[in-house]
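Questions regarding the structure given below will be posed in turn.
Complex shown without one protein chain; remaining protein chains in place.
Letters A, B and C mark the chains in the order given here, with residues in each chain numbered from 1 onward.
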Amino acid sequence: MARWPRIHLTTGPVDLSPGVLQAAAKPVLYHYDPLFLDLYAETCARLQQIFTTGHDVVILQGEAVLALEAAVVSLISPGDQVLCLISGLYGRGLATLARAVGGVVHELVVPSNSVIHPDDVRRALRRHPDIRVMTVVHVDTPSGTVNPLPQIGDAIAGTEILTIADVVASLGGEPFSPEASGVDIAVAGSQKCLGAPPGLAPVAVSPRAWQAMVRKEAPRGSYCSLLDWKDAWLDHHRFPYAPSVSLIYALHEAAGELLAEGLENRLTGFAAIANACRAAMGSMGLALWPTSNAIASNVVTAVCAPEGVLEADLLAHLRRRYGVVLSRSEGELAGRVFRIGHAPAHPTTLIAGLGLLERSLIDLGYALTPGAGVGAALAALTGWNDSAF
Amino acid sequence: MARWPRIHLTTGPVDLSPGVLQAAAKPVLYHYDPLFLDLYAETCARLQQIFTTGHDVVILQGEAVLALEAAVVSLISPGDQVLCLISGLYGRGLATLARAVGGVVHELVVPSNSVIHPDDVRRALRRHPDIRVMTVVHVDTPSGTVNPLPQIGDAIAGTEILTIADVVASLGGEPFSPEASGVDIAVAGSQKCLGAPPGLAPVAVSPRAWQAMVRKEAPRGSYCSLLDWKDAWLDHHRFPYAPSVSLIYALHEAAGELLAEGLENRLTGFAAIANACRAAMGSMGLALWPTSNAIASNVVTAVCAPEGVLEADLLAHLRRRYGVVLSRSEGELAGRVFRIGHAPAHPTTLIAGLGLLERSLIDLGYALTPGAGVGAALAALTGWNDSAF
Amino acid sequence: MARWPRIHLTTGPVDLSPGVLQAAAKPVLYHYDPLFLDLYAETCARLQQIFTTGHDVVILQGEAVLALEAAVVSLISPGDQVLCLISGLYGRGLATLARAVGGVVHELVVPSNSVIHPDDVRRALRRHPDIRVMTVVHVDTPSGTVNPLPQIGDAIAGTEILTIADVVASLGGEPFSPEASGVDIAVAGSQKCLGAPPGLAPVAVSPRAWQAMVRKEAPRGSYCSLLDWKDAWLDHHRFPYAPSVSLIYALHEAAGELLAEGLENRLTGFAAIANACRAAMGSMGLALWPTSNAIASNVVTAVCAPEGVLEADLLAHLRRRYGVVLSRSEGELAGRVFRIGHAPAHPTTLIAGLGLLERSLIDLGYALTPGAGVGAALAALTGWNDSAF
Partner (left out) sequence: MARWPRIHLTTGPVDLSPGVLQAAAKPVLYHYDPLFLDLYAETCARLQQIFTTGHDVVILQGEAVLALEAAVVSLISPGDQVLCLISGLYGRGLATLARAVGGVVHELVVPSNSVIHPDDVRRALRRHPDIRVMTVVHVDTPSGTVNPLPQIGDAIAGTEILTIADVVASLGGEPFSPEASGVDIAVAGSQKCLGAPPGLAPVAVSPRAWQAMVRKEAPRGSYCSLLDWKDAWLDHHRFPYAPSVSLIYALHEAAGELLAEGLENRLTGFAAIANACRAAMGSMGLALWPTSNAIASNVVTAVCAPEGVLEADLLAHLRRRYGVVLSRSEGELAGRVFRIGHAPAHPTTLIAGLGLLERSLIDLGYALTPGAGVGAALAALTGWNDSAF
């Protein structure tokens, strides 16, 4: 029998705080109980703060892919011209969803180790002036890069284009605000930097996105409907169906803990941990997948498996020998890239993970001075201070 | 501030056992961790035992309405002739879903205080020999009735009709087996008699249902897809997306507790509690909504609010004064019928709920000898024995 | 295998709230961590409010008998004249402890179905003017009676007598204040009306009790020392040894919940539940052990087992058949008296317990109209209102 793992440095589900885990074990209230209605409303309000938005926030009761699908079916009708910005696997996924509902998709593709340039977006719009909807991924986790959402937002400012942004991996770990990036539907996920269990997808929806949905008679009476949540929750504090009460408890607590520490502090923490991790990789002779640190995400570091070490062997070895779980990459990067997630962003987790990554690489024959990576990370962590949180 | 309620006698979410609540608080494993893969497989195997089936069981990661929608979109194509058996609100809901995907719906409707008669099904089939799909609800909770699924199954035996059965409210509380009732897709819900939190929908799918889905190219790459779960989980032990790990823990534990007590014991327990509850209603001068005890469900008792007492007032009073939560009815019965859920089926909960229902009715001016209902329930509980579980 | 019980109507350990149970599962802090020091101090402050006292409160890290022993060894020296008020088993226990440390014990004994009369105390003092210490039990649970502490306090007012009061069963369920009763050392227990797990004993100590201990060089450097806690905790916020961190979490939460509901509300609730319980016993033809309702405690009702029913059989039957746990009595009352504990004082628990007590009595051949007891309890519960808490 395998031993239970000790730490996860993954792209999600991530390790949760004791308080969040315990919240999931509270007795299940009837969803129309006054206590639950208050708690649910407070959860949405907390998420609004984390989204840094005045837009409505609704919570779809499923994994983030549910909300991405809901966003696409709610905004895109057959024949709609759609610009899909693709810098990785999830960008491509949104294009697939858009095509599935009949959208006429124009792809702006860059290599998965780079990011979208706003000027390319401007060029694409000039070529296709009838674009109605744009899709973009903030952090495309398989490649560990972060697209410059505010600059991309500037590129479409003044147009009527509706933007769907996948901020699943980034919300709570990278700075983001729908208004600051001109995003109409921003889709997050509970099990990433928000620090809650998987199974919920918070979505921030702009007023003009709601208007567009009503106008085009977007789906109602479906699990993939966003309008159902506007009709029910936003307009009448009703639910389309019983929400996942236990998960809402956990998300409520996770959002509360995040805000108690301060969103700014959390973001600073992610940046510091990611910076230390990148320093460690350099010292260990490991190349990052992104072409530069400037475009590398703060929520996940994508690393090229070194010559002679199979990524699958490395991860299995880390899990079995040392109880440390890292993430594989996906798609074309599977087998070539492994990933170190940075939530919950804390030096103890990072140092433990880096140390045993070193140990595992050595076990598998990679030449490395033990402590090289950890030493570089420690050297980079000069400013850390738990008391600031 | 309201005090936290003490007991729920609702139609769901129901009160969970301490073990199930605690299971939801276990550390979240990466979904491809070997420990989680084993636990997930074991959860499916336990559900198969509870479904009393050799059919595949997959677990959709959302409320039961997700799985009902998935069943409908997976089996019904535009133009398909569909027979919808309607004895209540949820029967009507399936007809709505069937129409939404282009099904040509034939309704067999009976009043909501009665149940479907198999001969009526036979007659409907003779009138519409080209029926491809039939939908039926086992226990239509708003009306508290239980349709005779095995007899209805007999009525279509030998045909090619594919049957979708909503057993959301009944699984684990009323006897059911897909094979014994000729059911091809049976949809359950975690938060009812299974005794787990809301947010998961176990589905039992027959081989010929899978074949039909493949043949008609049912949806893939969607949150509402059943085939995604066949392709991923059943065929390769992969997931279409991160499952709700914490909820799976809870469902795994709930199913384990149920089987440890014994499915037969649980069903007997529900029957005994429902019987005692019906006896109490009689002694309290309250009429059941179903026309006879023979068609009344064992998982919920639907009761007509007495003359002079508003159902909404009664339920609010019970909640605020005594911390007891009963369920309202829905649709046309809203305001006229209230419901006493029977999970977890145990005399302590029933007696407490009945006693404070008596107290509340008296508080609201209803003439009643205190103890009349509880006394009748106690008299009916002769055979109860916790040690048998 | 026995099924887990459903409800406890015992004299302790009592059923705990979900929040208190969860508190015990919080990660264990180092006892000198600043977070724990704050939480510990806050726990003591909350206990002071519940003791309604300005006296110091220390928490001995063991069952209440530890603190009773500590009180006796701390105040009584060999040769000291001690007046022990004995109306039941625990009163006698204090006399035994007093003798064990060399006290010259004078017993004031009344039958266990009655209580101490203040005039008897006055008379005893006149007979033994050199009494230095008096011991008294507030609620002697085996007999379900409550001694009139304030009146007993009046009887010794103006003397130098130091009083040790056992309020283990009563604190949080019966009105009590050391100052109002002239009590110098009041010993409570976590697992009774305070609603926390067993293993902690809060003690309120008057200034003159501390002075007496210092003067007589009461034990130090011992698990039974009270002075160790004064020297360490009160004077320097240090601990004599590692406290039971998990239990402190639970007691902190339990005390917080109690104060959030309001001590007055809790006491009123106990009174209402006890009153309803006594009404039920009357209607069921069962005699209380105390000679009158006026001296019956609000935290436990002691009932004479009826002719023909063995108390042991009754309790075993209730536990095995219905998952309901009542308490046996002890000492000379064992086998003749059973007891219904009233914490946590709530109608749902009471009604469930009474109903299944009725059912069990009938199962065992006692003649009873089902519902008689519950009906009387319901009739008596007119004023209950959860919203007031």
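Keep in mind that, in the parts below, a residue touches a chain if its C-beta (ideal position, glycine included) is under 8 Å from a C-beta of that chain, and two chains touch if they have at least 3 such contacts.
Please read these numbers as outputs of a predicted model, since none were measured by experiment.
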item	value
Residue touching the undisplayed chain, where the options are A:Gly54, A:Pro207, A:Gly335 or A:Gly371	A:Gly371
Touch with the omitted chain, as defined above, among A:Val109, A:Leu259 or A:Ile351	A:Ile351
Contacts of chain B with the absent chain, listed as residue ranges	18, 22, 25-27
For chain A, the residues touching the chain missing from this view	2-4, 6-7, 17-18, 21, 25, 261, 320-324, 346-349, 351-353, 355-356, 358-359, 362, 369-379, 381, 384-387, 389
Chain not shown, touching residues in chain C	2, 4-5, 8, 10, 12-16, 21-22, 24-31, 33-35, 61-66, 69, 96-97, 100, 191, 197-199, 221-224, 240-247, 250, 319, 325, 327
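Just so we're on the same page, only the chains that are shown with their structure count from here on.
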item	value
Averaged-CA centre spacing for the pair chain C and chain B, given as whole angstrom	45
Chain C: positions in contact with at least two other chains	18, 25
